[in-house]
Structures are given as structure tokens and as C-alpha cells.
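Dropping a structure here in C-alpha cells format, bear with me for questions.
For this depiction, one protein chain was excluded, whereas all remaining protein chains were kept in their positions.
Labels for the chains are A and B, by order of writing; each one numbers its residues from 1.
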Amino acid sequence: MWTWFHRLGSPKWFYEISGRWLPWLTAAMLLFLAVGVVWALLFVPQDYQQGLTNRIMYVHVPVASISLAFFPMMAVAGTVSLVWKMKLADMVVKVAAPLGAWFTALALASGSIWGIDTWGTWWVWDGRLTSLLLQFFLLIGMISLRSALEDGDAAAKACALFSIVGSINVVVIKYSVDWWNTLHQPATNFTADPSQPNGPEIWVPLLLMVIAVYLFFIISVILSTRNEILYRERRAQWVEELVSQS
Amino acid sequence: MVETAAQTSTAQAFLATLKRDLLIAYKRKNDMVNPFMFFLIVATLFPIGISPEPERLSEIAAGVLWISALLASLLAMDNLYRADYEDGSLEQLLLSPHPLYFMVLAKNIAHWLVSGLPVVLVSPLIAYMLSLPEGSFGVLFLTLLLGTPVLSLLGSIGVALTVGLGSRGLILAMITLPMCVPVLIAGTLAVEQTQNGASLMGFLAIEAAMLLAALTLAPLASAAALRISVN
Partner (left out) sequence: MHQDSVKTSQSSADDLITAQQLFCERDDRVLFSNLEFSLRRGQVLQIKGSNGTGKTTLLRIICGLNQGYEGELNWQGEPMAEHLESFYGELLYIGHRVGVNKVLTPLENLRWSAGLQGPVSEEQLYQALADVGLRGFEESACGSLSAGQQQRVALARLLLSPATLWALDEPFTTLDVSGVALLEKLLAEHAGRGGAVLVTTHHALQVPDLKVLNLG
């Protein structure tokens, strides 16, 4: 009964309701982004040590914090997909993996741009960067696992399971890498810590950027899930009607 | 034919599976020897590729041994469920009345005895050849002894997820190697830090905790993955 309900009901419902949210979310994101970017790039006082480069923080911190959210999100969606066989949850797991890989890559790239000024090199085996890199590998592994398993149902379950196993592992990796890092290079735990900025003129624009990027993340997930819904339900009547209308 | 439905106990089924897998390994000596040889060869490549100087080797010896053990375990992994998948024995295992957890555990233990234990046993020899400081032999041996079963248990999840795939080698590496990083870190740190005077017990406790967690959780994940893969 429930599977039947989810099979027919959920994706269509989500498609309709998310269609109504999207304009609002987009407007809010653009607003936060515009204010945040202008503030961060033009009005925030320069860092006395790092100069202009420090402004990469306003990209790196939001993007990196989002990347950390992917595995927990996929684990929740994966559990829902495995336990309640909800197709929508599986779609979220599916679209989250490539998005997560992109965000993680972006976090790594912005991190290393920041690094060239902070550490004088593009890459340092810093704890955060290293665990992000490993998470990136896991996400790529997940994408290739999904594409290698041709059968839709088996791929869905396998990826859901892997997202649960992976997210447990990402936590263990994070702690062990921190441990490894502190024992190896106690010297590099310095200024780059952005959690203690000096005052509101620094953290308010950062907060705006974080909100903007979170909104961007939500919009990306919604858009690619809608795409996936249309593809999977391409034989359903409502999709055919939708296509013929446009 | 036996009318009274006399069932084997789970312990009997566990032992039967363990025995069967050990017997298969014994009959297919290649599968048993190859990962071991691979371990020796990879460990040999490091002095050739990096430097034969004892001072430099002694610094990297622990890492070299751990990485070689990790790669050897990955290579050996593919045998774990593939033959059973191809000849239908895996279906028999899934349809046995016993908890799949124990059946998977039996297979993992047999697999580690065959492919992991020899690597652990030979590690002091390689450690000597790589000029590992003598005081660290025991630490290395103990950490490998506690750590390689974790590698087998984690690898088993990856193999179970990919057993139905035609070309799975690289995918298997991509999903299992990052998962093994914590074990690698704990193992190499233990060797390095005890050289600097840290106490061994802390590291052993962490490795033992990892092993216990892996023993409890990994076979569950493997079992679920097998049910998904055999579809």
C-alpha cells in the first residue's frame, strides 16, 4: 500500500510543490548573494595579515560547510529510500552525489587558493583539506558505483546503503585525519581558523554568504531532483501533459 | 527425505561455511599465494623507487608496510564473493535459515586467515629489510594483526556491493580505499608515535575499538549489500 502510494503520489506532489517554492528561493538567494558579495568584496576591511586574499573566505567557508552536509543528507535520504522504499529519497541520493562532488571540488579549489597566501603553497596536508579530499574520492566512487549498476532498483539500494556506510565512515575519517594532522603538524593550526572573526563587520557578510550558498544548494538539489522526476516518470500521464503544454 | 525438519544450529552453519571457504582456499593455492606475493613485490618497489638508504627507509618503513598490506588486501578481496556469485552458492547462503551476519562473518574470517594473516606473519621480515627500528617490530606486528581484519571487513562491504558488476576492480578500489584511511592512520601513527615515546596501549585500544566496531557493523552492511547485489 505504502509503496504504491509513494510510487504514484510523491514525485508528482514534490514536482508541483517545489515548482511553487522555486521562484521564492531564487529571489531570496539572489538578494542574499548580491548583498553578501558586494559587502564582502568592497566594504569588509582588509585583513592586516592576509590582505585581499582573505576575501576568498567568503566563498570557501560557505562552500566547505555545504560539502560537509552532503553525506549526512545522503545518509538520511538513503535510509528513507531503503526503509520506506520512497522513490523521491532515492532521487535525492542520486542527484546529491554529483552535486556533492562539485561542491567538494569547489571547496578544495577555494581552499588551495586561500592556501597559496596563508601557507605559501597550493596544497598542504591540512586536516580539513585532507578529509575533504577523501570525501571527494568517496563521492566519485559513489557516482561510478551508480553508473556501473545498470539496474535502477539495485543501483538505488546499493547507493542508499553505500551512502549510510559512507557517512559513518566520513565521520571516522574526519576524526582520524584530525588526529593524524595534529600529531604531525601542530604548527599549522593557525590564523586560517575562520570561526573566530574579529567583529560583526566580518561575520555578518559571511553569514549572508553562508545563507546564500545554502539557498543555492537547496535550489540545486530541487532542480536536479525535478529533472530526475521528469526522466523517471517520463511515461506517466502527468509528465506527458506537462511536456505537451510547454 | 529427512522428514523431521532437523535444522543445523547457526554455530554448525558458521563452522561449515568457515571450513568450506578454507578448503576452497587450500585447493586454489594461487588465490592464497598471490596476495602474499603482491605484498612482497609492492614492499620491494619502495626502496627501489625512493631510496635504498637505511635512514630514509626506516622513516617510511611502517607506512610502506601498511600501504602494501592495504593494497594486498584489496587485491585479495575480489575472490571473496565472486566465485560464489557466479556458481550460485551465494544464493544458497542467502537462503539459509541462519542469520546472514554469521555466514558473512565466517567468510570474512576465512578470507582473512588466508590472505591477511600471512601478510601479518611475514611483516617483521619486510620490516627488517626496510630498516624499521628494531624497537618497532612488535608494535607494527600488533597493529597489523588488529588492523588487517578491519581492512578485510571493510573491503567485504565494497565487494558485496560490486559483486554483480562485470568490471569492478577500479570501482572497488575507489569505494574501499578511502574507507580504509582511518585504519592506515591508526597503524602508522602507532609505530611512529611509540618511536617518539608514546605509550602503545592507547593505540592498541583505538585499533581494538575499530576492530570491534567493524566486527559488529561491517558484516551487517555486507549482508545487506549481498542481498541487494543478488537480485
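The rule is simple: contacts are C-beta pairs under 8 Å (C-beta built on N, C-alpha and C of every residue); 3 or more make two chains touch, one makes a residue touch a chain.
Every value quoted in this text rests on a predicted model; they were computed, and no experiment measured them.
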Report task. Could you tell me which of B:L15, B:L121 or B:L170 touches the chain that is not displayed? Result -> B:L15
Query - Selected from B:N34, B:S58 or B:S89 as touching the chain missing from the view - result: B:S89
Query - Absent-chain interface as seen on subunit B, which is shown - result: 1-8, 12-13, 15-17, 19-20, 23-24, 27-28, 83-84, 86-89, 91-98, 230-231
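Please note the rule applied: only the chains that are shown with their structure count from here on.
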Requested in this report: Name, in rising order, each residue of subunit A that touches subunit B in their complex.
Outcome: 134-135, 137-138, 140-142, 144-145, 148-149, 151, 153-154, 157-158, 161-162, 164-166, 168-169, 172-173, 175-177, 179-180, 183
Report summary line: The answer for subunit B against subunit A in the complex is residues 157, 161-162, 164-165, 167-168, 170-171, 174-175, 177-179, 181-182, 185-186, 189, 193, 217, 221, 224-225, 228-229, 231
